[in-house]
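Next up is a structure, given as structure tokens.
Here the complex is missing a single protein chain, while all its other protein chains stay put.
Here is chain A:
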Amino acid sequence: RDSSVNVVQLLLARLDNGVVWLHSDGPEKKYEIRRAKNDGKELTKEEKQRLRKEKKQQKKQKDEKGTSERAKEKKHVAPSQPVATQPPTQKAHTVLPASAPIPVPASGAPSHSSPAPSPADKPAKSRAELKAERRARQEADRASKQQSCSSSSKTKAPPSELNPVVKRLPEHVQVDDPAVVKRLAKKLERQQIPLRSDYGYKVSLFSHLHQYSRKAPLTQQLSIPSTVIHPSIVRLGLQYSQGIVVGSNARSVALLHAFKQVIRDYTTPPNEELARDLVNKLKPYISFLNQCRPLSASMGNAIKYIKKEISNIPSQFKEEEAKTKLLTCIDRYINENVVLAAKAISKYAIEKISDGDVILVYGCSSLVNHILCEAYDKSRKFRVIIVDSRPRLEGREALRRLVKQGISCTYVLISALSYVLPEVSKVFLGAHALLANGYVMSRVGTSQIALVARTFNVPVLVCCETYKFCERVQTDSFVSNELDDPDDLMVTRKGKTQLENWHDVSSLGLLNLVYDVTPPDFVDLVITDLGMIPCTSVPVVLRVKNLDHSMPVWMLERGFRHKVSPCLILHAMLHRL
């Protein structure tokens, strides 16, 4: 709080009668500023009373003068222009002292209208009055900051991450709450992104989630070329919504590559700092992608990382330097968390695969496919049973990849699970995210496989990189999920489509879920890049990871930086634990 007060002070000093203050005696100014710092302690009783009166009057004026303030602001901006050439974003601050209403002592008003008051004015004002003036301006500043909308860029106070953050339900899981929907619509309008409308009847249990149709992509409502959204982001959004890029890892990597392109094409506008402006540029892109398809947990973590990296760029970096640094950061993130993690996980997993094994896999997990190919290259003898499910039929992709490698495969649908399980020795599953309470969030059907495997006493191993660990807590699949296009459930056999007119049947709802959660008691082992942990140790890893991320804030201010990879630190910490 102290630091934010300082910053405001400095700005006000600069903008408002800047000429006067700067030309004033040095010690005088320093004294003023020092006193401003100790403001709270040195106010005498009379000053406090006056301040209270001023505050009351301010409040009254605030209520009365809704729009007339704006008129006053416009009036006052004109005379104060010769004082300093203000960049548009700092207009708010020139405006604010101007809009500080009449109760600011008369000494304030003449100083506004006359751009260069004679130095003789200054000694006339008593120190107490000046202090009171300053105090009143601060109050007005704060009051109108609360009033005005967030479109003006605020001075960034250093993030106080050590304070508890109030967590609210994300907006995409409150679709049946009209207030939330309105807020979302307003936010999107501000960012100039079209709002995607829901499609079809939603089953009541899931009415709090969005349900979109694949035939109505968001890009149809955009003007081409879009000035707000970078073309690589538009392309990415389309790839997500049409199901061209699927899979947790694929989506995150595609996102990071698109962001790299955005950074390459970015130029800092004049009088802006790259650290702040770039983060603000990314916000509408993220809203757009969220509208195309709800963000996955891995994408969320990647975005957090990028935002942190961008805001930690020191201001003395030139633009080119900053950009190359960001690009290398992103490359390093992908390399560490996806490529090297896959190698580490394969190494651990191959220990668990013995000759003669019959391994069951579900759907298409890039990580599990990688593990199986590596194991085959290391001459392990095993065969694979691929279980698939409608409507996505992702198992066919896995089948293609494994057969190409030369692995002997069997392919069944999930309804034949009880038939194949007696001959299976292990089950390998991929994960979309691992939740903080140890539940595994994965493609719908995974929990069914884990359940039936448990009944047949077949061990279930989940493979997941640590960057997919997420802080959410969920015990069922209803709270937060994704509803896919319900028309996918229609199947045409022998020229007849049974569910063709499902819209007309009022009592029928089609539900096409994408994810489900598996309880930790069905999972025997989780293989991560940090090692093989039981499912219940996930919160431990998360805790250690979080500590690692929140530390750099105050450490940075003292010039420390973690130059070592976070994964190695975690590994070391876990060993110590």
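Simple rule for what comes next: contacts are C-beta pairs under 8 Å (C-beta built on N, C-alpha and C of every residue); 3 or more make two chains touch, one makes a residue touch a chain; residues count from 1.
Convention: contacts and distances are computed from a predicted model.
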Protein name (UniProt record) of the chain left out of view, among "Translation initiation factor eIF2B subunit beta", "Palmitoyltransferase", "DNA replication complex GINS protein PSF2" or "Growth hormone receptor": "Translation initiation factor eIF2B subunit beta"
Listed residues A:Ala136, A:Leu188, A:Ile313 or A:Cys409, member touching the removed chain: A:Cys409
From A:Leu184, A:Leu209, A:Leu222 or A:Val517, residue that would touch the chain that is not displayed: A:Val517
Residue of A:Asp176, A:Glu189 or A:Asp476 in touch with the missing chain, whole complex considered: A:Asp476
On chain A, residues whose C-beta touches the chain left out of the figure: 205, 388-390, 396, 399-400, 403, 408-420, 444-445, 447-448, 451-452, 455, 476-478, 511, 513, 516-517
